[in-house]
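Here the complex is missing a single protein chain, while all its other protein chains stay put.
And then chain A:
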Amino acid sequence: MSNVFMGMPTLPVFGDGNLHIDEPFPDAAHRELGNTQMRANLRHATHTIRDKRLKVVGELPDWEELRDAGAAIKNQVMADLPAMLEEFEKNFTARGGVIHWARDSHEANKIVADLIREQDTDEVVKVKSMATQEIGLNEYLEEQGISAFETDLAELIVQLGHDKPSHILVPAIHKNRTEVRDIFLAEMPNVDPNLTDDPRLLAMAAREHLRRKFLTAKVAISGANFALADSGTLAVVESEGNGRMCLTLPETLITVMGIEKLLPTKDDLEVFMQLLPRSSTGERMNPYTSLWTGVTEGDGPQNVHLVILDNGRTAALADKYGRTALNCIRCSACMNVCPVYERTGGHAYGSTYPGPIGAILTPLLTGIKSEENSSLPYASTLCGACYDACPVKINIPEILVHLRGEDVDSKREEKKLPSQMDLMMKGGQWAFSSGKHLGLLEKALPLGKLAAGRDKKIKRLPGIAAGWTQSRDIPAPPAQSFRDWWKKDHEPVAPTPDQEK
């Protein structure tokens, strides 16, 4: 297929960076489940945050109305994205900011590194940002000889521990206080050797460690939670004040943001600044929110840049069933309520975006055929807790099912032969298409009983069904089906006139 037709690129163009998983989810999950300390830490943390979230959400009589508005605003943004991006650019530029556009992670990383070099420095401070995590900015800068210091406490724990984030809001959620203390003692220069695992003291140690960096840094890098099209304003939502430090003190500020972060006007903040803090940290409001519009003379950075990133977002937008995944505001409520995430942890998902939203967003950004990403839509019980918790009502279970379908179709195309799954589905179709068929099949129930043997458990199923019995037994089927029992146990009732019709 030619990609020069009318100068249009071949679509969709998928994203790259820290999005491709190299191990199928079931294998990674199996390994992670063996880490009992991590499971205990996650259970404690996710249950704490669930309770907090429910309490502050319950305080608002109009929570559902806010969710409805949030979902509708985001849908409108996506439908009108080109015009809104142009409007944002015009306003941000008019107030002294500079906009850069990046098709993919390589382009974004290079733009940022070049901007840093212009300032004659080889050190930058960073505010936690999912976009820069996704594009692997820190790794790229390191190759270029530039040190990037993460300043969010959890990101600092991950960076000092040579670890990977496992949660989008609290990247070190898999570590407990004692493990954090041990990392600080081993990796933090000039740390008090008598440091205890009191979270307050650990936070103080981080303050001491980063203070000098904040006060002397020439360049800061941030993400953005929201961008207001009609004013050219950017917003960062945070807790610790590391964000304010980075957004206020250095002379140069470089922000990296996905195309989907826009909101039409400042009035829309009234919806999202109620939805986001309550959904993410379970607080009525996060301690600090900073908003800036280009450059303000005499206040804050005077050299202000914004990199607007595609990296597969347009591919996600092109998926008519999956595009609402871009409405995500990265609150992490879905992972905090997910029974799968709670047990496997975020590392098992292999991508920057773990949990239910990651299981749809990652394959949407990279395409379902990328490496092992096709295993992600199966990382769910489809229980729907994520959909209920989502502040912008992304129907995650529905998109998971859609992506499973994409996966099956793409594998069928490759193999050209019916798979075990196809045969099972065909069998199921036959069995459930008429009561007679099902009745015939039920005659085989005693066979199952036979297979179960004396302990009345089936321990191993054949073929792809083996996955089911890998970690659990199936109880022996009963000697007779429900329908048989009903027929024998109940006198036939004369049909009512209604039923006769």
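Keep in mind that, in the parts below, contacts are C-beta pairs under 8 Å (C-beta built on N, C-alpha and C of every residue); 3 or more make two chains touch, one makes a residue touch a chain; residues count from 1.
Definition applied: contacts and distances are computed from a predicted model.
Its UniProt record calls the unshown chain "Lactate catabolic enzyme", which is the correct pick from "Transport permease protein", "Lactate catabolic enzyme", "Cytochrome P450" or "Sigma-70 family RNA polymerase sigma factor".
When the missing chain is restored to the complex, the residue among A:18, A:105, A:151 or A:166 that touches it is A:151. Check A:30, A:177 or A:404 against the missing chain and you find that the one touching it is A:177.
Listed residues A:112, A:148, A:168 or A:228: the one in touch with the omitted chain is A:228. Screening A:65, A:388 or A:409 against the full complex identifies A:65 as the residue touching the chain left out. Across the entire complex, the residue among A:20, A:207 or A:369 in touch with the chain not shown is A:207.
Of the options A:38, A:78, A:116 or A:385, the residue whose C-beta touches the omitted chain is A:78.
Of the residues in chain A, those that touch the hidden partner chain are 7-9, 11-13, 41, 44-46, 48-49, 52, 61-62, 65-66, 68-69, 72-73, 75-76, 78-82, 85-86, 95, 100-103, 107, 151-154, 157, 170, 172-173, 176-177, 180, 199-200, 202-204, 206-207, 210-211, 214-215, 228, 231-233, 239-242, 244-245, 247-249, 259, 266-267, 269-271, 273-274, 277, 281, 283-293, 296, 298-300, 308, 310, 314-315, 317-318, 320, 323.
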